[in-house]
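Omission of a single protein chain aside, the complex is shown with its protein chains in their original locations.
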Amino acid sequence: MAEEKKYMTLSMGPQHPATHGVLRVILELDGEVVHKAIPVIGHLHRGVEKLGEARTYLQNIVFSDRLDYTSAMNNNLAYCLTVEKLCGVEVPDRAKVIRVIMAELSRIAAHLIWLATHALDIGAMTLYFYCFREREEILDMFEMTSGQRLTPSYIRIGGLMNDLPEGFLERLKKFVDNFDAHVDEYETLLTKNPIWIARTKGVGYISAEDAINWGITGPVLRGSGVKFDFRKATPYSGYENFEFDIPTGTHGDCYDRYLVRLEELRQSNRILKQAIKMLPSGPVNADVPQLVFPEKEKVLNNIESLIMQFKLASGGFTVPKGEVYASVENAKGEFGYYIVSDGSSNPYRMRIKSSCFINLSALPFIVKGSMVADVVAVIGSIDIVLGEIDR
Amino acid sequence: MNSKEIFETIKSDCKSLITEAFMGIDIPTFVVEPDSLLEFMKYIKKMPQLSFDLIADITAVDYPNRAKRFELVYHIFSIKNAVRIRVKTKVEDGGSVESVTSIWRGAEWLEREVFDMFGVTFKNHPDLRRILMNEDYKYHPLKKEFPLQGYEES
Partner (left out) sequence: MGIESHLGIITTSLDKIVNWGRKNSLWPMTFGLACCALEMMVAASARHDISRFGAEVFRGSPRQADLLIVPGTLTKKMLPYVLRLYNQMPEPKWVIAYGACACSGGIFNTYNVVQGVDKVIPVDVYVAGCPPKPEALLRAIVMLRKKIEKETLKDRV
């Protein structure tokens, strides 16, 4: 006689050390084995898309920082690329290279947080302190550019907020020279560690076809063997001039995703070294007075520039009618903006495409049949940020 | 195939399904009727030269002055050709459209979000319920008449 199986419902609630923010996962367990996992999101839904319709294009840059707050400048870049595409504006070469520098530094910062928290969840606490030590240096550099550590809003529509400050390049050179040795340090701690291998090898498997079917992008897709990166496939901001490899995994499990992200750290460092060498001189803002603030010295000395700045800052600038979609390769995957403009100074519709949202939707599919402890490893290896998922 | 070639191929193959076709700012855009949506989506995924296999985004835009006020916008990406395509369809208030989860599983949560924010329902969706707001929330926040600060009692 078949008995109906009774499952235990466990709420891995919104407050939990391992959920990387306010994620709730309702687990239906058969002993230790997961029968069903239902993620519940929306605990950080701040209404950024609706707020975007009520703010000018310039004010919306600030919201873009706070979405994927681990790598803020990548989000700035996505938003600014979208609006620039809509306005038909091309930024100067110096601005393109500096944007690449900032995007890669943000990618390194985001991967360092991923490594620190993923290792902390699984139990390796030492790495937390090592990774945050490097991240502090990156945040200090961000603070030099715009005064803000975590949410710089340094990349603006038409270029940048201002040119690189003095001393930035020396600090960057020092960071870049030391960073490869640090990544080797992390590898000696984890890669051949039997506990790490037991917790991550074979755990959280997803095949390449399933990953594409679920719309997954980023290191999760690459860990399953698909050699695809938006920086190479649809290059933006001058990425076609840089040489870098796309690391790919073979087994599609947590261990391969870990190896992919470690190698991405090295590749980002490689891009930074090239960027320092090829940084051209010149202006950092496009010559479009309707979009870009005038230079500070002119504003303080010249009445026309003062009026221009006042008009741009208070009323906002108008953007031609149309719709556009543009995306960047964020540390987590494809991060894009879809903006519909009706010709006024506020967007008519500002839609944010978040890769973590789609990556997380595959979680029930990935963890079905694994153990409870593996759910923690899988959430860490998918690498989610609730700010981006909930907007 | 680049985006221009893809645009011409789809335009000639699917003449019966498409109502409008134009090249947006470098991305082919097609407007289809809600009834032909599923067939059109199956075609662009299954055709070997096109192979639009990565669902990027599903969203909606609210034009309250139109009779069919919601314009559903699908962005799909082809890994093979590195080209993106935009497909639009128009739906009236309270209307419903076929779900594309049978073609791309990644559409599941994206369609749930459109339902949550706009109130558009999807036929044959495996699990259509609210995703960002509470399940018993009465309103659909991204509709244009919903105020930014919301209503007091919600």
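Note that the chains are named A and B in the order they appear, and that numbering of residues resets to 1 at the start of each chain.
We take it that a residue touches a chain if its C-beta (ideal position, glycine included) is under 8 Å from a C-beta of that chain, and two chains touch if they have at least 3 such contacts.
Keep in mind it's a predicted model, so treat the numbers as computed, not measured.
**Q** Which candidate, B:16, B:65 or B:149, sits in contact with the chain we can't see?
**A** Only one of B:16, B:65 or B:149 touches the chain omitted from view, namely B:149.
**Q** Looking at A:56, A:106 or A:151, which makes contact with the chain not pictured?
**A** Here the residue in touch with the unshown chain is A:151.
**Q** Quick one: which of A:128, A:168, A:205 or A:365 touches the chain that's been left out?
**A** Residue touching the chain left out of view: A:128.
**Q** On subunit B, what residues meet the omitted chain?
**A** 133-134, 141, 146-151, 154
**Q** Determine and list the subunit A residues touching the chain excluded from the picture.
**A** Here the touching residues of subunit A are 13-17, 21-22, 42-48, 50-51, 62-63, 66, 69-70, 113, 128-129, 132-133, 135-136, 139, 149-151, 386-387.
Note that in this section only the chains that are shown with their structure count from here on.
**Q** Indicate the whole-number Å distance between the mean C-alpha point of subunit A and the mean C-alpha point of subunit B.
**A** 25
**Q** Could you pull out which subunit B residues touch subunit A in their complex?
**A** Going through subunit B, the ones touching subunit A are 24-25, 27, 53-57, 59, 61-62, 73, 75, 79, 82, 84, 86, 104-110, 113, 117, 130-134, 141-142, 146, 148.
**Q** Which part of subunit A faces subunit B closely enough to touch in the complex?
**A** 41-42, 45, 47, 49-51, 54, 85-86, 210, 212-217, 226, 228, 233-234, 322-325, 327, 334, 336, 338, 340, 348-349, 351, 353, 357-358, 360-362, 365, 390
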